[in-house]
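Step one of this worksheet: look at the structure below.
Removed from the display is one protein chain of the complex; every other protein chain stays in position.
Labels A, B and C are assigned to the chains in the order they are written; within every chain, residues are numbered from 1.
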Amino acid sequence: MTDQTKIETTELKLTAKDFSSGLDVRWCPGCGDYSVLAQTQRVFANLGYKKHEPLIVSGIGCSSRFPYYMSSYGFHGIHGRAAAIATGLKLVKPDHPVWVATGDGDLMSIGGNHFIHACRKNVDLKIMLFNNRIYGLTKGQYSPTSETGKITKTSPYGVVDYPFNPTALALGANATFVARTIDRDAKHLQYILEEAAKHKGTAFMEILQNCVIFNDGAFDDVSKKDVKDDNILMLEHGKPMIFGKDADKGIMLNGFIPIVVNLSVNPQLENMLLIHDEFEESGILASILTQMSEKTGLPTPFGIFRRVNQPTYVDGVTRQINEVTEKKGKGTLQKLLNEGNIWEVK
Amino acid sequence: MTDQTKIETTELKLTAKDFSSGLDVRWCPGCGDYSVLAQTQRVFANLGYKKHEPLIVSGIGCSSRFPYYMSSYGFHGIHGRAAAIATGLKLVKPDHPVWVATGDGDLMSIGGNHFIHACRKNVDLKIMLFNNRIYGLTKGQYSPTSETGKITKTSPYGVVDYPFNPTALALGANATFVARTIDRDAKHLQYILEEAAKHKGTAFMEILQNCVIFNDGAFDDVSKKDVKDDNILMLEHGKPMIFGKDADKGIMLNGFIPIVVNLSVNPQLENMLLIHDEFEESGILASILTQMSEKTGLPTPFGIFRRVNQPTYVDGVTRQINEVTEKKGKGTLQKLLNEGNIWEVK
Amino acid sequence: MSEEIKQKKVENLTDVTVMFAGDSGDGMQLTGTQFSNTTALFGNDLNTLPDYPAEIRAPAGTIYGVSGFQLHFGSGNVNTPGDSPDVLVAMNPAALKKNLPNLKPNAMIIANSDAFDSKGLKLAKYESNPLKDGSLAGFKIFEVQITRLTQNALSDTGLSVKDIQRSKNFFALGLMYWLFDRPIEPTVEWVKTKFKKEPILIDANIKALKAGYYYGDTTEMFATKFKVESSKLTSGRYKNISGNEATAVGFVAASLLSDLPLFLGSYPITPASEILQYLSKYKNYGVITFQAEDEIAGIASAIGASFGGHLSITTTSGPGLALKTEAAGLAVMTELPLVIVNVQRGGPSTGLPTKTEQADLLQAMYGRNGEAPIPIVAASTPSDCFYMAIEASRIALKHMTPVILLTDGYIANGTEPWRIPEVSELKKIEVKYAENPETFQPYNRDENLVRPWAPAGTPGFEHRIGGLEKSNINGNVNYEPENHHEMIKIRAEKVNRIKNFIPDLEVLADEDADTIVIGWGGTYGAILDAVDRVREKGHKVAQAHFRFIYPFPKNTGEVLKKYKKVILPEINDGQLAKLLKAEFLIDIIQHNVIRGLPFRSSDLEKVIIENLGGNND
Partner (left out) sequence: MSEEIKQKKVENLTDVTVMFAGDSGDGMQLTGTQFSNTTALFGNDLNTLPDYPAEIRAPAGTIYGVSGFQLHFGSGNVNTPGDSPDVLVAMNPAALKKNLPNLKPNAMIIANSDAFDSKGLKLAKYESNPLKDGSLAGFKIFEVQITRLTQNALSDTGLSVKDIQRSKNFFALGLMYWLFDRPIEPTVEWVKTKFKKEPILIDANIKALKAGYYYGDTTEMFATKFKVESSKLTSGRYKNISGNEATAVGFVAASLLSDLPLFLGSYPITPASEILQYLSKYKNYGVITFQAEDEIAGIASAIGASFGGHLSITTTSGPGLALKTEAAGLAVMTELPLVIVNVQRGGPSTGLPTKTEQADLLQAMYGRNGEAPIPIVAASTPSDCFYMAIEASRIALKHMTPVILLTDGYIANGTEPWRIPEVSELKKIEVKYAENPETFQPYNRDENLVRPWAPAGTPGFEHRIGGLEKSNINGNVNYEPENHHEMIKIRAEKVNRIKNFIPDLEVLADEDADTIVIGWGGTYGAILDAVDRVREKGHKVAQAHFRFIYPFPKNTGEVLKKYKKVILPEINDGQLAKLLKAEFLIDIIQHNVIRGLPFRSSDLEKVIIENLGGNND
């Protein structure tokens, strides 16, 4: 970390608790946001961050209150603009991790444009999408990730829209790190947060998050103990895609279409299963994964869909500045006033 | 077409010329926009449209002047908002084809959000993206489709951004019709315009368009007579992917990666070539196609990447209104004033 | 509940202000709404002020998690939600703490004593139990074990303890019904419909309601019950309505009155979302509601729909209006009808999203690039929203212009009994279309400088419009200097001539008054009450309220110049004052208190009396 005003900071590693701002947390009791907050605090401690290092930016929404509860620098922005604010901040603080806390309305409805541009440019933001498939803070209107047909305050006869598939959109915008996890699975959530932190480039994390008030149970299929193992495909790099309570189901491709095969019936198919490859450049494997969900009769993939290395936008900007400065010499006021077509009047 | 104020219209089929507004066209001599205008006029005539039928909406940019030159209803909007304006118009004029003329800045920079939402919802707009990879009207700044490294007025040391891949973004947003064509190939352009017109749902057309003033020659590789056949893959549904001046090169998949094979050397590979399937539901084949371009040592696909049927947003809205009206009876002022918890004071 | 009032003493009151307060999860808004509706049905005039935090369910027991619902009802006219409550229902210590400073001296406090345990007291930052420590001397305290009593009453319903606790607001409601002698039937009916799908909850809630009612009747605690005679309202059919509902219904009416289908393009935002929510239900009226991806798409889609011939509107609140300004300019340039509804909330920026304010007037006037005049109207009470929605639509359609309708959080959420008009009382909205395709020119104008409307898709009137400067008459793009000057003047004059079609400013004046109190928007009730009281004290004063703000009613200058003193209270830093000063060069005595709450009429009374040279003692 380079900082003009470096002051002595303790060298002790901080704990999760150190990352709490101490302000009362104002989410509803039982809200999935609590878990994301707790895991983030833990992961920041694990990563050895100092308090002043991570910079956290959000938009507006229940989830966007996140920065208030962290002890680091926080900026609670305006609705939809978190990624844009964070981009400016990251450009001037290239050595600091810049995290974005945002909701499905904030990021994918009003903020959709900033989102896809932050992905495209590989700005190097860590984007946590709290996807509860509803507008929480405004009390229960449908969001761009709400399912077709859902009854909400603004869709008394059911939603007519088709929802966005957040991971698919991120890939379409060429995001270099795309992952999915869930509020209820603390360990997995921590894992994803950590890997995102380590990724150099924009990291997009879809975090399925239960809104107990306006969309309770939206993720029961993938979070309830008794059913979740049959509905989740836990992605592991280099491993064949196997799932199920008894790890007896696998994923194969039929053309471009993933299908489920029963390994206890057909054990021989085991070595024809799809092998997960996070680093697959083209993003096609990741695209195939985005198509999968309970609704298509397939398990919902959790984990890292894609992670590829590509120079970041911030690196590019910094490099260009350095190169030009090297070539032309650092500008001074004297130089500035001497540039151009100048003549003298006596 | 249902119209309250139906008046007598001639039953003669209109010609391309009938679709010209007669206003002087103010693009630069040699601009690719002229061809798109001419082909659109021809296609509208071919489709048997009446003048009042197609409704054309645009944003701001050179390309967005398009509606002024068409004799139908035209709306020259504000920068980036064409898709949003068109969505409102289409919702109230469901029987009219609504076309959007837009540029790479208009649609993919400031208008990115409206674009992805129009795709997601399958609103049933016909979106013509005039992609010249530059801001024309504001005189030559880079756009979100400009290549990395390009020198423009705002990138004197080269663009640092990675460009959007318009077809990939449209697919990420679940567009039901995605195609690419080019200003210079009048026949192909007409074909794409016609197919888009026939598609029920949002149709996205990326039209490569030469800006003679600020980005001349950007598409020479795929438009110059001598080289283009080796650089273009013309997609035809149901046909194997073969290209080259001598039709001697084919596309095969290696894993998820398309590769070029030489058929004159290995004629036996011909029946292992990828077969194009516009209707491939998942969009994975289309995604593979979006990854191809001269830059990756592959030909640039032209044609229809994807076309699938899905009820449109406008249909859904209309259907819901009809269903509720059927159930509850058409509202009247009397009914309106009688609704709710009413009591009487004598 | 037609039972006779038994042994208890009955006290007659002319008006009462009640505050229901508890946790955000305690259902206080529901309780208040039920009490209001029943009270309205009972025949009282009333006025309400829901007041809730921006968070959905802040942690239980904290002060910032307190949700309140204030209700003022009486046997006369009731114009405000009441300055200070006569009765506070406090479901927990935080609710007490938060509302105490605002209570009337000697007010009645009904406290759920079960919640005043050490945990509850600590969360509310009470050192000792205020119910016990004598700090509430000066109030009439009634400790009711609402938690336990509800538990007892519902123990045999089969519900869990936690679920039972959700019914305790019905207990409190029942008790209040008893105390103020209201029938419980309307709420019983409502519960039956609302929980149709969960019969167990019907049972529980009705039981709790009745338990509360009978508790009042049975216990010794309450020696007196109160009677508030019903108001002598003008005869007619009534409905208790909030400003947001009235706005929605008003636009549906405008659609029927103009014979044009309604299109709403909107993006949810507090406190405007409800208008979108209400309108999304009117599908059998042909209403299309488009929940857009953002505010810009909301207005842009409405402009598109207007081009297509619908009555088009967009609804939002402050920050959303800021986002719509560029597109509003497009509507000015294309001269299309459009109503922009702005339900004002506390600003700047995200500000106080759930609180009221009047600070978007200047934004509505000037928040666009270039000279882009847009007429502005403002509703003054919840039910006035109905009429102003119609008038805004009328101006938009008649004058081919965007119109801004301002309401505010207070009247949007607040309710009052509304005398429903007869169909015959509502004036048709005439819509004039372009008639002759031969002579049609999109920017040809009639005597009011209004251009003809030829909805997109109409055969024979094909034309093109947009945001670049237009040639007068033919509407083609035109960059010529003289044309631009002329068009700017025409657009301004077109709006100015709307003056000729709106009512004059109405003045309610005592003869010889040399002071006038003016206002606009949702402060109407508070000003009215204050002026009444000032008069009762023998002072002479005049009053006028702006519903049509831009252009100003024709007689505005004349009215204002007639008075030595002009007093203008606004819940902003003096926005209408600025407009009037610039226009008429008169001095104005401003009263600007910006607390996110409606004015207290007693405060206004003081201000007026002071300025009249009177004595407030």
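The criterion applied here is as follows: a residue touches a chain if its C-beta (ideal position, glycine included) is under 8 Å from a C-beta of that chain, and two chains touch if they have at least 3 such contacts.
Predicted model only: the values in this text are computed from it and were never measured.
The shown chains contacted by the absent chain are A, B, C, with contact judged over the whole complex. Interface note for the absent chain: among A:Asn254, A:Asn271 or A:Asn341, the touching residue is A:Asn341.
Note that of A:Ala38, A:Leu55 or A:Val222, the residue touching the chain absent from this view is A:Leu55. From the set C:Leu256, C:Ala322, C:Ala396 or C:Ile429, the residue in touch with the chain omitted from the display is C:Ala322, counting the whole complex. Checked against the full complex, the one of C:Leu30, C:Ile488, C:Val507 or C:Ile589 touching the unshown chain is C:Ile488. Note on the undisplayed chain: of the listed residues B:Lys17, B:Lys153 or B:Lys327, the one touching it is B:Lys153.
On the side of chain A, the interface with the absent chain consists of residues 1, 3, 5-7, 9, 21, 23, 50-53, 55, 57, 60, 67-68, 70-78, 81, 84-93, 96, 113-114, 117, 317, 320-321, 323-325, 327-334, 336-337, 340-346, using the contact rule stated above.
Interface with the hidden chain, as seen from chain C, comprises residues 53-54, 64, 317-319, 321-323, 325-326, 329-330, 332-334, 346-355, 357, 359-360, 362-363, 365-372, 466-469, 479, 481-482, 484-485, 488-489, 491-492, 572-573, 578-579, 581-583, 585-587, 593-597. Interface with the hidden chain, as seen from chain B, comprises residues 24-29, 60, 62, 65, 78-80, 109-110, 112, 135-139, 141-142, 144, 153-157, 213.
As a working rule, only the chains that are shown with their structure count from here on.
Averaged C-alpha coordinates put the centre of chain A at 39 Å from the centre of chain C.
The distance from the centre of chain A to the centre of chain B, with each centre set as the mean of the Cα atoms, comes to 30 Å. Shown for chain C are the residues in touch with two or more other chains, namely 283, 293-294. Those residues of chain A in touch with two or more other chains are numbered 110, 112, 144, 157.
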